[in-house]
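A protein chain is absent from this complex, but the other protein chains hold their places.
We just call them A and B in the order they show up, numbering each chain from 1.
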Amino acid sequence: MRLPFFRNEPPTPYDMAAANLSNRELRLFLTNPNAVVGLGILASVALLALLAPALYPGDPLSVVAEPFLWPGQDWAYPLGTDALGRDVMAGALHGARISLYVGLAATIVGFGIGLLVGASAGYFGGRTDAALVKLIEVFQTLPNFVLVVVIVAVLEPTPTVVAVAIAIVSWPTIARLARAEFRSIRERDYVTAAHSLGCGSIHIMGREILPNALPPLIVTSSIMVASAILMESGLSFMGLSDSNIISWGSMIGAGREFIRTAWYLTALPGIAIVLTVLALNMIGDGLNDALNPRTQND
Amino acid sequence: MSGLSRILRTLRRSTLQAIPTAICIIVLNFILLQMAPGDAVDVLAAESGAATLEGMAAMRERFGLNAPVIEQLSAYLNRLLHLDLGTSARFGVPIAELIAQRLPRTLLLMALALGMAAIIGVALGAVMSSFAGRLSDRVLSILSLLFYSIPNFWIGLMLIVLFSVKLGWLPSGGSGSIGMGLTGWAALVDQARYLVLPAASLALYYVAIYARLTRAAMLEVRAQDYVRTAQAKGLPPLVVNVHHILRNALIPITTMAGMHVGAMLGGAVVVETVFSLPGLGRLAFEAVLGRDIQVLLGILLLSSFFVIVMNALVDLLHTFLDPKIGVH
């Protein structure tokens, strides 16, 4: 809601953004149907991923039944078996672990680098800013996915390397955003007031600016997890993954050869990816509505 | 303030900004090249299985892989100045030549996808913003969120299942019917049939992005005072929406669209792999399989320069869209 024609009385959008995080924003977030559905899906995926070793102990890459069982054909293998007779369900659950691990690890590392670079650039300005902006620009110019492919090809395709490679290409998004927020909040009167009270840079960056800069960064980070999962699946689809660890992308890559006869081998892991990524994007939208009321519609 | 001087100023600024970026990218490329464990010679040797140590050393000498790092960097820069990206150890062909062969197909695919995504996405976004908060907006919002969540290689495969395997309408891969001696219009249609599915798979994600961007940008502009001025003048809704709202929203939309060019190139890599299109992406895929890092780095370098050029074009477009740019 916006009441743009009053001056003082009803809260301005800026005020609304200013409400303390714990109560109002959380309530807004949890009453958003998109966000709740997204949270539900993500929680289920995470639970299944955690339970995978218990539900399907042993190597999901081992052959357990006859090949090309269609989903529902044999209820011992609800999602069927692949060309070698491996259980698709076991693969899907174990694959969730890799997707979530890479998504989270890449985002945490990328967020850390991005915040550090963006906050320093935005707060200190001047030459520091110019140099860091150039760095951000270089990384934004390099095509993300191609760079990830090169890094993973140069090093080795373990999940951690993949996560770090994705972090290396995704930190500039956070850095740009953090820089913009720090730059604009730096000019607010309450920061000037803090300076005039004698507060130091660390206090001002951490206590005065960061809490106000955080909401858009949080929104972006949930979308970063989603795009990291998409990138990881693309890499493992292209064969750039550890061949001893099953992942959704590699399942699609393997099923691709039998697309004319057994298309479910391609479809099922893809649906798992879409659901997980969709859930994260829905959460991101919900967070955006709750934390940045400026972008809400009337 | 003449239009020409603004354009020249923008061009000069873009060029000045691009030079350090380009240098940084070249150095980064070189560092990645140095980091690679083993080299193309190792791969070749492993593949042939019969190479002797002397033979490998000779090959390294030939490819200049034994010199000190600084010398290699200067040699690398020197070669780049002559547009020489080196010779692919695997294909035995100059890399620049390899890329030049594959580039047009990728550019065509990207141009098609970008055009589709921009037209459909902006139209959808405009509709969504006009009906913000209502049912049609909500449905389209969910739909765009879904498009935004689908991996492009997977939707490509699903489109193949539907349109090639089940319906048999469109080819599942390749770049044209071979040996039918098609010419003129027929050849063009034939080519287009092979590009429909790849372009659609690549475009889908960007349709979602542009739709969401357009919606947000138009809602933002809609709240501006000058839109109220336009309404107070008694202008009809279509004029207000197109001349005042969309026209201003184009500025942030094109900025973001420019930033996505690099990502779209990455998407093209995967989509070409799915549809066996002989483009840059397919080349990258083959290079990955053969661990031919030189070729990969050549592609990375070239695609980075492509992004730089696209960014300059977006800057130029902005001088037309935003009268405040280029004046000081």
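Just so we're on the same page, a residue touches a chain if its C-beta (ideal position, glycine included) is under 8 Å from a C-beta of that chain, and two chains touch if they have at least 3 such contacts.
Definition applied: contacts and distances are computed from a predicted model.
Asker: From the list "Acyl carrier protein", "Nitrogenase molybdenum-iron protein beta chain", "Peptide/nickel transport system ATP-binding protein" or "ATP phosphoribosyltransferase regulatory subunit", give the UniProt name belonging to the chain omitted from this structure.
Answerer: The record names the chain that does not appear here as "Peptide/nickel transport system ATP-binding protein".
Asker: Based on the whole complex, identify which of A:V36, A:A194, A:I218 or A:I271 touches the chain you can't see.
Answerer: Of the listed residues, the one touching the omitted chain is A:A194.
Asker: In the full complex, which residues of subunit A touch the absent chain?
Answerer: The missing chain touches subunit A at positions 1-12, 14-21, 188-190, 192-199, 203, 207-208, 211-212, 298.
Asker: Provide the residue numbers of subunit B that touch the chain removed from this figure.
Answerer: Subunit B touches the chain not shown through residues 224-226, 228-236, 239, 243-244, 247-248, 251, 321-324, 328.
As a working rule, only the chains that are shown with their structure count from here on.
Asker: What's the distance between the Cα centroids of subunit A and subunit B, rounded to whole Å?
Answerer: From the centre of subunit A to the centre of subunit B is 22 Å.
Asker: Considering only the defined contacts, which subunit A positions touch subunit B in the complex?
Answerer: Listed in rising order, the residues are 2, 4, 34, 134-135, 137-138, 140-151, 153-155, 226, 230, 233-234, 237-240, 249, 252, 256, 259-260, 263, 266-267, 270, 273-274, 277-278, 280-282, 285, 295, 297-298.
Asker: Could you please specify the touching residues of subunit B with respect to subunit A in the complex?
Answerer: Residues in contact with subunit A: 17, 20-21, 24-25, 28, 32, 35-37, 132-133, 137, 142, 145-146, 148-154, 157-158, 160-161, 165, 216, 219-220, 223, 259, 262-263, 265-267, 269-270, 273-274, 284-285, 287-289, 291, 293, 296-297, 299-300, 303-304, 307-308, 311.
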